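The other protein chains are all here in position, but one chain of the complex has been omitted.
Here the chain labels run A, B and C in written order, and each chain numbers its own residues starting at 1.
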Amino acid sequence: MRTPEAYKESLRAMRPNVYKFGELIEDVTEHPATRRSVEGHAQIYEQAMLPEQEEVFTTLSSLTGERISRYLSIIRSAEDMLANSRMKRRMFNLTGTCTGARCVGWNALNTMWSVTHDIDKKFETDYHHRLREWILYAQANDLAVAGALTDPKGDRTKAPSEQEDPDVHLHIVGWEEGGITLRGAKVMIAGASAANEIFVLPGSKYKDSDADFAVACVVPRDMEGITIVEARHPNDGRDLEEGFDNPVDIGGITQGYILFDDVVVPAGRVFMAGEFGFTGRLIERFITPYRSAIGGCVAGQGDLMIGAAVLMARANGLSERTFRQKLVDMSINNETTYGMGIAAAVLGKVHSSGSWLCDPLLANINKVHVATLPYETKRITQEIGGGIAETGCMPSWKDLGSEEYGELLRKYLTADADGMRRAKAARMIEWLTLGSGVPGTMHGGGSPDGARMFVSSKTGLEEKVKLVERLMGEDEQDPGE
Amino acid sequence: MRTPEAYKESLRAMRPNVYKFGELIEDVTEHPATRRSVEGHAQIYEQAMLPEQEEVFTTLSSLTGERISRYLSIIRSAEDMLANSRMKRRMFNLTGTCTGARCVGWNALNTMWSVTHDIDKKFETDYHHRLREWILYAQANDLAVAGALTDPKGDRTKAPSEQEDPDVHLHIVGWEEGGITLRGAKVMIAGASAANEIFVLPGSKYKDSDADFAVACVVPRDMEGITIVEARHPNDGRDLEEGFDNPVDIGGITQGYILFDDVVVPAGRVFMAGEFGFTGRLIERFITPYRSAIGGCVAGQGDLMIGAAVLMARANGLSERTFRQKLVDMSINNETTYGMGIAAAVLGKVHSSGSWLCDPLLANINKVHVATLPYETKRITQEIGGGIAETGCMPSWKDLGSEEYGELLRKYLTADADGMRRAKAARMIEWLTLGSGVPGTMHGGGSPDGARMFVSSKTGLEEKVKLVERLMGEDEQDPGE
Amino acid sequence: MRTPEAYKESLRAMRPNVYKFGELIEDVTEHPATRRSVEGHAQIYEQAMLPEQEEVFTTLSSLTGERISRYLSIIRSAEDMLANSRMKRRMFNLTGTCTGARCVGWNALNTMWSVTHDIDKKFETDYHHRLREWILYAQANDLAVAGALTDPKGDRTKAPSEQEDPDVHLHIVGWEEGGITLRGAKVMIAGASAANEIFVLPGSKYKDSDADFAVACVVPRDMEGITIVEARHPNDGRDLEEGFDNPVDIGGITQGYILFDDVVVPAGRVFMAGEFGFTGRLIERFITPYRSAIGGCVAGQGDLMIGAAVLMARANGLSERTFRQKLVDMSINNETTYGMGIAAAVLGKVHSSGSWLCDPLLANINKVHVATLPYETKRITQEIGGGIAETGCMPSWKDLGSEEYGELLRKYLTADADGMRRAKAARMIEWLTLGSGVPGTMHGGGSPDGARMFVSSKTGLEEKVKLVERLMGEDEQDPGE
Partner (left out) sequence: MRTPEAYKESLRAMRPNVYKFGELIEDVTEHPATRRSVEGHAQIYEQAMLPEQEEVFTTLSSLTGERISRYLSIIRSAEDMLANSRMKRRMFNLTGTCTGARCVGWNALNTMWSVTHDIDKKFETDYHHRLREWILYAQANDLAVAGALTDPKGDRTKAPSEQEDPDVHLHIVGWEEGGITLRGAKVMIAGASAANEIFVLPGSKYKDSDADFAVACVVPRDMEGITIVEARHPNDGRDLEEGFDNPVDIGGITQGYILFDDVVVPAGRVFMAGEFGFTGRLIERFITPYRSAIGGCVAGQGDLMIGAAVLMARANGLSERTFRQKLVDMSINNETTYGMGIAAAVLGKVHSSGSWLCDPLLANINKVHVATLPYETKRITQEIGGGIAETGCMPSWKDLGSEEYGELLRKYLTADADGMRRAKAARMIEWLTLGSGVPGTMHGGGSPDGARMFVSSKTGLEEKVKLVERLMGEDEQDPGE
């Protein structure tokens, strides 16, 4: 297992292929647009080395028996899924935001563990073996692996093969002896800059006419033909600034547009190529654990909102007791997304490949909670924080340092002896609620309405109707008789 | 293990000491005020005999290794708690409402399993042994055991010993060689009429001046000196009527006022007598699993609301698709209380006595959900049900059978070929949402505000503040330097 | 204008044609099933005679200049609509529930004031004149007039003329020289027993094939051929009991099934007969003021919930300060439905007939609030009320009076010196939240989903899209140029 420094060193050794604001980023570990994301991911490597975190952040490989990062393990039980939720909550606690360059790739490899098993069973392919080999390699090198599903999609009313430009979904444009050639893009991909490799999955369920779009594989992030443009995010201008206007230095997110310009992927790294009939279950198996464990993510950020709100109240000279009901409501929101994820894990079952499948009804309900409850938590945080925190309404770091009027500003921002602490807490609330810390969890992993469709289909109406009919009595009473 | 008939026979063999509407009920298994509750509990005995329900409704005694009703088992693991939630959900599915004469006594015996262990350790008493003996007896005879905590309480601002009349909390008025004498009352006790025995616990945390009120024991329901008056409940007049205006014949609730008029309890049935210092943990250990598993109760009733709403929509000639979003919202509410209970169970731990303690933060959060989400589910049920279901706005069964105008009424109530089905479905919705099926789960097991106090104390504010401080950085940046 | 006694005398003088529980009610002013509703309506007559209420409950007739009950006036301005809201709120304050035998008829006559004006203009009929004559008669005799729209409807997927049995919508079966003959029923009609006359309107918008169903008229409640069967409502068994288990003696609701068995209506009382093309606007004009002013109804009942909750808290020895946040939430819910009704009135406009048309967008939004906010208010009331109030979980009046154990029960129900006050307050909360006081306002005046359809159609999406396009700038910036 790697040290944080070894991890960063591996990033520096890669071909520079990440851009932002029209310019190539030479070193993602230093450039202000990507540095915080890398630091966030580096903390995962750091945690794994702490004895007290060993049980959460590492596990024994079910393939080799070696101790490995949990982020590269096969999830084989409810307990493994619980550790997933715990780890995600802790990483949000430690970085303030998302560390997608390890979690999404992990989710992808677990998805494919069972799906390749199913495909092989039907088609006698050797995808499962290939995947196993790659996992062994990844575990041995303790890789950071991002995951990429979302296609640009073009006209949403048309299937991939019906689009005017087929490239709006990533697809296979060449079948060579030793591999396949890919063209298109994956967009809004979390943590690509901080990743060593990218696990590519199809973005939706496909029919036979769209077989070329049914592709799963894993590629080095700097492979020939891959270009990444990092997207903007709220307040991202401040990433480039000095001072506490961007209050977090050890965490941050990137969401990249990954362009595939005829990328040749060797066969050993390909785990699905044309088996469209398995894309439906692939999607379901990807989103189910994802939508379970993401409850830990938003709870972890919610923990910080509670902490920041209390800090702010105290910095204003108030007791947090004033806001007890609000803090209780925040805690309820946090633990509900966390707890529902736990429940979805526990009510799951084992797949014949040995991997654990979470309960899809509860997982999708949790997705709806994740798309609503944290918004109310943010609102309450801003309510406790006051006008200064609501929109981060304070002079800039530069103004606070002005020789002309900075001293006056600093005096007016201060509420107690603790100097700039109130200003820093307000900036933190801004960062969490409408700044760079906002992780985009509402649509990450699919839309809430998609989740509601699942809830609808998994609720079991007929069974419930039968229960009522039984309770009302079999014999048809008729008042007229 | 007993058959339903043996269970009912045991009730008939007891001394009649239950009253309602000013009259003594000679046979609780036949009287319309109690019959439905008995039938509901009888179904538990029936389920336990079904091979496909064996795993849920029975288990092996950790004391004897014999197969016993789960309602008399020691809960020793998260899996046992899961079975608790499942069983409760199923019983609400089958009876439409609460079967408290088994579930509360079960919760009480589990509470006392660990509490007597703790008391004995400190005081070298033999309560744990006494309890064990009684449990063996209860398991051997497959008893239905209600639980009783709530005291009348009198002036809420005063402690028990400060009340003008000490009887407003149940208390020990005599300490005899072979036992104790109790006076006072326990009120709003679910299922007393359907129970063989009643497990009595203190109603609150007490201080030393209130030692006489710190009493736990179990008594036969028809013991000398015990009188039970069953309380009214919504639409209870219909219990006495014929026809489908009371649409459920195989389930029902009773909530009794149990009067203790110098009841002498033999020492072997006494598990706490004066050890006030343990009442705080007793209460916490009682409410924690209770507030976890009650999520299964309200989910079970919510299942029926979904079923009844779909039935009603169809009886109106409409597809349930019209109401898909509403049904999804109902499902989310249901599974959230169910799931949070599961999560509270899973995040628990083992007590040194071998019993399982659920997570108090999640359990109490679930209590808040139980006090809010089902209300919204009821509202939606009424919204789908239409005006006829909203308040059960239909002519009475008697009017529907009138020779003069009954035929006209029946024709006007009908929406399709299925005759009175629409009327029956509307009555079912009334029964579930503002009739006799309303189980009183908001305050059952304590108040939501009590739960919020727990949430507040268990949220861990300081820890969250520290996380934020770490994230903001240790070194005090100062813009003026 | 009539005295309360004269009003009751007029009811006693009518032909008995109201049934409940299979029996004819000889005197609606005395029978327990209808008496409380009559008493509630009698209070309207009483209020109108109080000098301090004159401005609210009476006005000058726009037809004669005489002082009349406001319930028989033409609503001609926003101020008239405001008085409507105020009067309804006050009547719920005074009776605890609905007094539909005056308010719905009033709404109907106002609807027809403008609709007959429109019909006459197109078809040169004399409906408006007939209506005016009847209004003069009603004002002169200070009549209580119920309103009846809802048809049984049969199969909801078919139009009236397509039903197997055409009677499931009230319709014209004979056109005689001097009038028309009606057959069918109107169902769930509020206050029929307390009314002198019933104003009949079509229940929906109809097409040409359904012309026979497009009928509006007003009939004496006891007209030949009319039979009324009063529906059940929650806890209605208690209407027949003594004591405070039914805690309100001066208010109550009835909702009747009105059977029309070839009722001959003279032409002078007919205001629409076949003009199907006007049924759409008729429905819209009926529901718009209805959905505005109903905000006053639920606010008026919400006032009582606040009062009852405070009473209960105090009876438990607690200060209402404990529940301040909850009481604030209740107040917000109350005033929101009240205020939105006021706003819908104020944003209205005058029709060419002189009557006032409220704003349909705000009125329908208010309907949605009326179908949701009071449910939360009820929930909070039960939360403050405690377990005893949640389901009215107390021994019956008869048990409280038992010679054997009544004294004990009374002692245990008491929390302070004020004896049975706590029990009475708990019964009041039960009555308001799941007892006979529940007025059925969710579906009264149409369904919430119907209101949402109106909101959707009146929101003006295109206009809002244009605003955004303007703001984004006309000129198509293109980053590639």
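Definition applied: a contact is a pair of C-beta atoms (placed from the backbone, for glycine too) under 8 Å apart; a residue touches a chain by one contact, two chains touch by 3 or more.
All figures in this text were calculated on a predicted structure; none of them were measured in a lab.
Asker: Indicate each shown chain that the hidden chain touches within the full complex.
Answerer: A, C
Asker: Can you work out which residue in A:238, A:269 or A:464 touches the chain that's missing from view?
Answerer: For the chain that is not drawn, the touching residue is A:238.
Asker: Could you tell me which of C:303, C:383 or C:430 touches the chain that is not displayed?
Answerer: Final answer for the missing-chain contact: C:303.
Asker: Among A:73, A:93, A:116 or A:316, which residue is in contact with the omitted chain in the full complex?
Answerer: Missing-chain contact among the listed residues: A:316.
Asker: Taking the entire complex into account, which one of A:58, A:95 or A:150 touches the absent chain?
Answerer: Of all options in A:58, A:95 or A:150, contact with the hidden chain holds for A:150.
Asker: With the missing chain put back, one of C:249, C:262 or C:404 would touch it. Which one?
Answerer: If we include the chain that is not displayed, C:249 is the one touching it.
Asker: Touching residues of subunit A against the unshown chain: what are they?
Answerer: 19-22, 150, 152-158, 165, 167-168, 185, 187-188, 227, 229-238, 241, 245, 255, 257, 259, 261, 316-318, 371-372, 375-376, 378-379, 382-383, 386-388, 390-396, 398-399, 401-402, 404-405, 408-409, 411-416, 430, 434-435, 438-440, 442-444, 447-449
Asker: In the full complex, which residues of subunit C touch the absent chain?
Answerer: Residues in contact with the chain left out: 78, 82, 93-96, 243-244, 247-251, 303-304, 306-308, 310-311, 320, 324-325, 327-328, 331-332, 335-336, 338-340, 342-344, 346-347, 361-362, 365, 368-369, 397-398, 400-401, 406-407, 410, 419-420, 424-425, 428, 452, 455-456, 459, 461, 464-473, 476-480.
Here, only the chains that are shown with their structure count from here on.
Asker: If each chain is a dot and touching chains are joined, what shape do you get: line, ring, star, complete or other?
Answerer: Graph shape here is a line: each chain touches the next, no loop.
Asker: Please state whether the interface between subunit A and subunit B is built from the same residues or different ones, using more than half shared residue numbers as the mark of same.
Answerer: Over half shared, hence same.
Asker: Closest chain to the protein's overall Cα mean, using per-chain Cα means, please.
Answerer: Of all chains shown, the one whose C-alpha centroid lies nearest the global centroid is B.
Asker: What is the distance in Å between the mean C-alpha positions of subunit A and subunit C?
Answerer: Comparing mean C-alpha positions, subunit C is 52 Å from subunit A.
Asker: Taking each chain's centre as the mean of its CA atoms, how far is subunit B from subunit C in angstrom?
Answerer: 38
Asker: Approximately how many whole Å separate the CA-defined centres of subunit A and subunit B?
Answerer: Chain centroid spacing, subunit A to subunit B, equals 40 Å.
Asker: Tell me, which residues of subunit B touch at least two other chains?
Answerer: Each of 398, 401 in subunit B touches at least two other chains.
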